[in-house]
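Coming up: chain A.
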Amino acid sequence: MAKENNNMETMIRTKQENEEINKINKVVLQTDKLTKKFGGLIAVNNFDLKVSQGQISSLIGPNGAGKTTVFNVVTGIYKADGGKVLFKGEDLAGKKPHQIIKKGIARTFQNIRLFSNMTCLENVMAGQHCRSEEGTWTSVLQTPGQRKEELEIKRNAEKRLKQVGLWKWRDELAKNIAYGNQRMLEIGRALASNPDLLILDEPSSGLNDKESEDLIIFLKSLLKENLTILLIEHDMNVVMGISHWVTVMDEGKKIAEGSPEDVYSNPQVIEAYLGKDEEEEE
Partner candidate 1 sequence: MKRIKFLLFVSVLVLALGVSSLGVMAADKPPVVIGLQGPITGAAAVEGEMAKRSVEIAAQMINEKGGILGGRMIEIRVADDACQPKAGALAAMKLLSQKDVVASIATYGSSVTQPASDIYEKFKKVNIAYGATVTGLTERGLKYFFRTCGRTDTQGAFFANEVVPLFNAKRVAIMHDNQTFSLGLAEDTVKVLQPKIDAGEVELVYFDAITPGESDYTVPLTKLRETNPDIFYFTGYFPEAGLIVRQARDIGITAVFVGGDAAINEDFIKIAGLEYAAGCYQTQEALIEYFTNPEAVAFKEAYMAKYNTLPSSPWSVYAADALCVLAEAIDKSGSTDSDVIADYLRNKMENFPSITGPIGFDEIGDRVGTGINLYVVNADGSFGIYGK
Partner candidate 2 sequence: MKLNKSIKEKDSIFKNWLIIIAVILFIILPFIINTYWVDVLFFFGVYALLGLSLNIVLGEVGLFDLGHMGFMAIGAYATAILNTTFGIPIIILLPISALAAGAFAWLVCSPIIHLRGDYLCIVTIGMGEIVRLTLNNNPFGITGGPNGVFGIDFPSLGSIFVIDNSTKFYYYIWLIVGLTIFGLVNLQRSRIGRAWNCIREDEVAAESTGIDVRSYKLLAFVLGAGLAGVAGNIYATKLMMVSPESFNFMESCMLFCIVLIGGMGSIPGVLIGAAAISLFPEFFRTFAQYRMLIFGAAMIVMMIFRPGGIWPRKRGAVKFESLLMKAGEENG
């Protein structure tokens, strides 16, 4: 899909910049002894997570293991009760979600959260909010600068919509398009903010096999844009198919991490998570 989009100059960082980033830290995102409690329940317990530059990392674990909570803490929706979140070496403590996306972390949600009564195009345009800056008065008066920026937003939106294959639905309300398309639109919206790290919360849930396969190809293609991807996933085919690195979580704690093959054969993981799967399959 992305192959045909040749004019990516605006989105992709120059090699120089990339090398600089790599010099500072190969690890893009890191959590250090992250803890989050809800009342008496410890949802995330001293959790360490590492996400490396330019790779697809997966976070897996049984239901209720605290995966989504980790995402919510990382993206600033919840405040951590302990520990740190480091993004490119910078502590994200106290940052609000809208500040974090500006730093370069964009996300999607487990249960799709689109702006239902806005068109697909508007959804993707909204995604660029943090990359644009015209204010209220220039908008009221529609100054040339504002028009120019708006045009740029539209142009980028078009590119992203085409990238996720939804260009023909551009004027449809987001709530009216098919479920699979909604998933893609949400990814498109996240991509529109030109992130360095894309966090996907169960992107393949609710998709059929064909759509899942397309998604795998699509995610892989994103790596060429020099994106780093972190995803929560239940579909083992997806996890094994694309992950460079897998972290397994159970009851708020990390129980294993490594390459997909390592994790797949780890007895602890089988016991906590995959073991049940096998039983069910038998």
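Selection rule: all candidates are chains of the complex that A comes from, given by their letters.
Simple rule for what comes next: a residue touches a chain if its C-beta (ideal position, glycine included) is under 8 Å from a C-beta of that chain, and two chains touch if they have at least 3 such contacts; residues count from 1.
All values reported here derive from a predicted model rather than from experimental measurement.
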Touch-positive candidate for chain A in this complex, from 1 or 2: 2
Complex contacts: residues of chain A adjacent to candidate 2: 1, 4-5, 7, 75, 77, 96-98, 101-102, 106-107, 109, 113-119, 121-122, 125-132, 134-136, 139-142, 146-147, 149-151, 153-155, 158-159, 161-163, 165-168, 170-173, 189, 193
